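Can you keep this structure in mind? I'll have questions shortly.
Chains shown are a subset, placed as in the full complex.
By written order: A and B. Residues from 1 in each chain.
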Amino acid sequence: MDVQSLQVLLELIQKREIDIPTALERLKKLPFENLHYARIDHHRGLRTGVPEVIFCQGKTIEQIVGIVQSISKITDNIMATRASKEVYDSIKDKVECHYYETARIVLINPKPKELKGNIVVVSAGTSDIPIAEEAAITAEILGSKVNRIFDVGVAGIHRLLNVCDELFSANVVIAVAGMEGALASVVAGLTSCPVIGLPTSMGYGTSFGGVTALLSMLNSCATGISVVNIDNGFGAGFQSHLINQLGVNRE
Amino acid sequence: MDVQSLQVLLELIQKREIDIPTALERLKKLPFENLHYARIDHHRGLRTGVPEVIFCQGKTIEQIVGIVQSISKITDNIMATRASKEVYDSIKDKVECHYYETARIVLINPKPKELKGNIVVVSAGTSDIPIAEEAAITAEILGSKVNRIFDVGVAGIHRLLNVCDELFSANVVIAVAGMEGALASVVAGLTSCPVIGLPTSMGYGTSFGGVTALLSMLNSCATGISVVNIDNGFGAGFQSHLINQLGVNRE
């Protein structure tokens, strides 16, 4: 459409029905951003196959249903994150979808992909599992193979050492931990692949809703760690998928 | 040595000079950690070729010289980070080395590697360059090809749009910014590769020594960002190298 209007303009020039100063002026006013939009959009689509994502927290049920109904007509593998059971119940009869309850993710118009590569998700405690699952499910929906290793906190270091070989074989590791968040440092000390620290809000008192775990991961004495926001399982899963993708062709 | 003592033990078993229960008991008491050490070390060495790194900040000149002299006999490509000119002057006559002054890195026993892959380092302002350079030089020493795009802050968004193609071709982008750190979000919105946010301590007042930039990057509304500590150019360079490595074989 933008291209069409551009073509029309060029034809007018060719036919000398419009002079060059006028054409220049019009070109300047052409909504270049639309070209821009198309270009970027196409680029992202081609390379990452990233699905649409609806962040449900802070939206009303009505807003979510509206967005879901509108997007679901166009595309597949739409993720609704931070989706409560109530959200799922509101849309399950309107669109084809699957609910990952622990991860609080609804997948709409699911089109399974072949899972590739190797992301390891390690988590410290039972309470961290919902966030760890949000990361794992996100990566799986995007097309990455995920290996879950839960409940291997540093207070019992032997449990972590027991899974060394699994850590060694990963393209990328997501280290999920609340409280003091030391898991990320120990894991990064053991492995040689990139580690994504995923702090959780588990804890009390001076855990400050995950801030301590976050700070701990940011200040890791081990190399090869970068960190996402507290409880941002989606972000960790997404970033890890991007990294894992780079390594997939190598296998 | 540990292997030797182990071998002696096994020979005793073979010669039946020691019975199996006694051998089992001794094996349990063997310093398994030494085996452990060897294994991990070997593993890391094989896969990442990570050099030794000396973090100079908080160490005395005497300590640094001592460490450098001891390590430089054994290995190549030793990095001394956060190294002042004074540190360099203290070691330049004792070992073969090169000083990257802006990046504050001394490379000892330099053994150039072929640079591979594609890491793009974008930075927002002139004052961010030392940290951006620390990231870039780190990645180059480790063997990654780095493309520097400096002074493309979001206040002049057109400058950033001008380099879109370079961003599109990266395996990983390091976004370096102080003040409000919005660069990471905008870059991640434009590209589809992993972005490592590297907040700097540039700014004043409520920049709080980089905390604002860090928080901004952690809360990015764009997907595909993870973050390292404030001014941690080394960490961003290291993490990016690990990610870039995954993509190298693909090319």
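Here is the rule we use: contacts are C-beta pairs under 8 Å (C-beta built on N, C-alpha and C of every residue); 3 or more make two chains touch, one makes a residue touch a chain.
Note that this is a predicted model, so its numbers are computed, not measured.
Copy number for the full complex in this structure file, with 2 chains shown: 8.
Simple rule for what comes next: only the chains that are shown with their structure count from here on.
For the pair subunit A and subunit B, the distance between C-alpha centroids works out to 24 Å. Of all residues in subunit B, those touching subunit A in their complex are 36, 40, 43-44, 47-48, 50, 53, 161, 164, 168, 171-172, 190, 192-194, 196-197, 214, 218-219, 223-229, 234-236, 238-239, 242-244, 246-247, 249-250.
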